[in-house]
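Report on one structure; see the data block that follows.
Missing here: one protein chain of the complex. Every other protein chain is in place.
Each chain carries a letter (A and B) given by its place in the written order, and its residues are counted from 1.
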Amino acid sequence: MLALALERVAYTANGQRIIDDLSAEFTAGERSVILGANGAGKSVLLRLCHGLLQPTSGTIRWNSGGSGKPRDAMVFQRPVMLRRSVLHNLTYALALAGVPWRERKARARTALAKAGLEALAKRSARVLSGGEQQRLALARAWALEPTVLFLDEPTANLDPVATREVEAIIQAIHSAGTKVIMTTHNLGQARRLGDEILFIARGRLIERAPADVFFRAPASVDAAAFLRGELP
Amino acid sequence: MSEAIVRALGLLAAFDRTLLEIAGLSLRVSLSAVLIAALLGLPLGAAIAVGRFPGRQAAIVVLNAFMGLPPVVVGLIVYLALSRAGPLGPLGILFTPRAMVIAQALLIVPIVAALTRQIVEDAWREHREQLVSLGASAGRAALSLLWDTRFSLTTVVLAGFGRASAEVGAVMIVGGNIDGVTRVMTTAIALETSKGDLPLALALGLVLITLVMLLNASAYFIAEAARRRYG
Partner (left out) sequence: MIRTMLRLLLACLLALTAIAAAWSAERFITVASTTSTEQSGLFKHLLPAFDKRTGIQVRVVALGTGQALDLARRGDADVVFVHDPAAEERFVAQGDGVKRHEVMYNDFILIGPKPDPAGVAGGRDIVAALVRIQAAGAPFVSRGDKSGTHAAELRLWRLAAIDPTQARGRWYRETGAGMGPSLNTAASMNAYLISDRGTWLNFKNRMDLAVVVEGDKRLFNQYGVILVNPAKHAHVKRDLGQRFIDWLISAEGQAAIAAYKIGGEQLFFPNAAS
């Protein structure tokens, strides 16, 4: 059984405390949405979990029942693609993940098909639209067959149509059995995609609750204010 | 000037054998030098861009400063090294095209490396999180970014070629400007200037500029076509 445990994690950069004494545990299954205003520390929290940043203090431990760190992947707010074809962006990621050479193309094509990008396989990734690139980023992450997928504001730069397409893919990834942990500051998206909500403010975990409970009756003043549209 | 243009056109139209040999040697020497400089300078620049090691900033400053290495000094150093009395004397390659290739390569490695460092570092800033997230090692990331910035890097390599083919001080010293052996366009121009045949010197200069222009133009259009395709 997967478990990602954060224990009294703090992160300081340039003298500023961005994550402050945060403890939490994630298990497989439900979709966890980290909600909070801009600058609350959501993105940094994801990067700490993914290992892009090291906590200043505290520990982050993975437990997957003995077989080491499970595979995790991350999709960023702004997709970054290499200057090569859509297909080769995927096979590149698979190569880095140690997937044998013979399997890469087939796995990449499968992932592209799931993201509805098959037709674009030969196109250069850098000339795709923002929405297409973000779907490609999701396909790239999905091709890695991660146990956990982190998503950092995956639709922040997208129009409503592209947002819906991206959300559908996130949904599909979840349905296929991957644990989804994502940040957003979009309440509608949190409602649509969240099974549980972690509400963050000033680098601290203020409140954690099942989505329906959170949106119906937030327990904290901060969360209530955020839901009313006031900045905490 | 008009006499020079007429003579340049005359030289080109006549496919003068000596001129073709000299121009051919110029291209061979400078292209070999640029190839070697690219093989050394591109990885070196990328490594400094991506790597984090003590003395990195000093390395960048040195590279940037060495972009302006005086050709005569490089020529002198290579001469002293390749001279029979020097450490590499037994190779016996002083006054050969190979010595000229070495001098030109030394001259442009810093140019290729310094500009590559700048371009790859900018790309690294954009790609770092994604590549680290995918599990790329620093070395792998450096290679991937070299490939990713290949269109900008063609300009870098062309800058190196331009410097190599325009250079006269270093190849004069280590090549000796030997007729039929190490005489290239620039040293031939210097020689004709010495003889006071300024129109012929200028005509050779125009031929050299034309050659470099043609090479740059073809490289530019190939890179542009690829850039349009890959974004």
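Definition applied: a contact is a pair of C-beta atoms (placed from the backbone, for glycine too) under 8 Å apart; a residue touches a chain by one contact, two chains touch by 3 or more.
Since the structure is predicted, the reported quantities are computational estimates derived from the model, not experimental observations.
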item	value
Partners of the unshown chain among those that are drawn	B
Residue among B:A23, B:L94 or B:L206 that touches the chain left out of view	B:L94
Residue numbers in chain B that touch the chain omitted from display	28, 31-32, 35-36, 38-39, 83-86, 89, 92, 94-98, 101, 143, 147, 176-179, 181-182, 191, 193-198
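Just so we're on the same page, only the chains that are shown with their structure count from here on.
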item	value
Computed distance of Cα centres, chain B from chain A, in Å	46
Chain A - residues contacting chain B, complex	47, 50, 52, 73-74, 76, 80, 82-84, 92-93, 96-97, 124-127
For the chain B and chain A complex, residues of the former touching the latter	126-127, 129-130, 132-136, 140, 144, 147-151, 229-231
